[in-house]
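Note that one protein chain is taken out, while the other chains of the complex remain in position.
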Amino acid sequence: MSFHVKYYGMLAEIAGMSDEVWNADASLTVGKFRSQILERYPAMRDKKFKIAVNQKIAEDFVPIETPAEIALLPPFAGG
Amino acid sequence: MSFHVKYYGMLAEIAGMSDEVWNADASLTVGKFRSQILERYPAMRDKKFKIAVNQKIAEDFVPIETPAEIALLPPFAGG
Amino acid sequence: MENTHKAKKVFVQGPISPDFVARSIASHQSKTGIGAHAIFLGQIRADQKDGGAVTGIEYTAYEEMAEQTFHEIREAAFSKFELSCMHIYHSLGLVPTGEISLFVFVSSPHRRAAFEALEYLVEEIKANVPIFGKEIMGEGGHVWKENS
Partner (left out) sequence: MENTHKAKKVFVQGPISPDFVARSIASHQSKTGIGAHAIFLGQIRADQKDGGAVTGIEYTAYEEMAEQTFHEIREAAFSKFELSCMHIYHSLGLVPTGEISLFVFVSSPHRRAAFEALEYLVEEIKANVPIFGKEIMGEGGHVWKENS
């Protein structure tokens, strides 16, 4: 399956892009996706970030089902 | 002795003036002065008010020594 | 933080305009240690009373004592909270319904001090400053306002 991944802030700097299409096996969870991300972008390992699935912050156990919009969110800085 | 008395808000309405000179015996306290005021202006008996002596709220035991500026202050309404 | 806190003029005649608030804000943009401004505005409500709807409040004050009390409240707030700036303005005379009679403006490097100082100042002003308000009704009557 494939889905859309968005990068924000310092994570977009590390990825070198603001979004990309991600190809993965079926039955992916947020936690497994996180491992894949850290494998592709090792510089993200020492960064704090949350993962949103369809605009909701999601815990690691949440399954990703297509179509999905996944976003990697570094610490918030509004205000 | 004599001193200056100022009336504010509804108390000025009751007194019919905003200030007057008060003549009294020596050795007056705030409490005794309050009794004299209520005697002269009975309509003030059912009004809440504080008495300031030289711009400080004063308890009944405080003596009034001339020269003094006495003010009768109804409930505050700033804001 | 200011080191000397001049006794500032608090009272203004009539309502406080939104433009006055804007100019106060703009004058703080050169103070680049400020991260948070908190502002309180008291606006006159058209409350229904026995004599009709309130059309305005006529404010008077024991001015010398009020200015002194404002000064003491300012000094206490500067010592309690980490503030960069503090401004208080209060109307005297008639302020019509819908217009602003109190403007409290605090600035700090960080939001927490600004929030806490704002509440402190408004509560102290309402409780301790000898200001009197006559609520005017459309039909010509009036009632004396009392803070709760």
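Note that the chains are named A, B and C in the order they appear, and that numbering of residues resets to 1 at the start of each chain.
Quick note on the criterion: contacts are C-beta pairs under 8 Å (C-beta built on N, C-alpha and C of every residue); 3 or more make two chains touch, one makes a residue touch a chain.
Keep in mind it's a predicted model, so treat the numbers as computed, not measured.
**Student:** List the shown chains that the missing chain touches in the full complex.
**Tutor:** A, C
**Student:** Pick out which of C:Q68, C:T97 or C:N128 touches the chain that's been left out of the picture.
**Tutor:** C:T97
**Student:** For chain C, which residues lie in contact with the unshown chain of the complex?
**Tutor:** Residues touching the hidden chain, for chain C, are 18-19, 21-23, 25-26, 28-46, 97-100, 107, 109, 111, 114-115, 118-119, 122.
**Student:** In the complete complex, the non-displayed chain touches which residues of chain A?
**Tutor:** 6, 8-10, 52, 55, 71, 73-79
Basically, only the chains that are shown with their structure count from here on.
**Student:** Between chain A and chain B, tell me the centre distance in angstrom, where each centre is the average of that chain's C-alpha atoms.
**Tutor:** Result: the chain centres lie 73 Å from each other.
**Student:** Residues of chain B that contact two or more other chains, please.
**Tutor:** Residues of chain B touching two or more partner chains: there are none.
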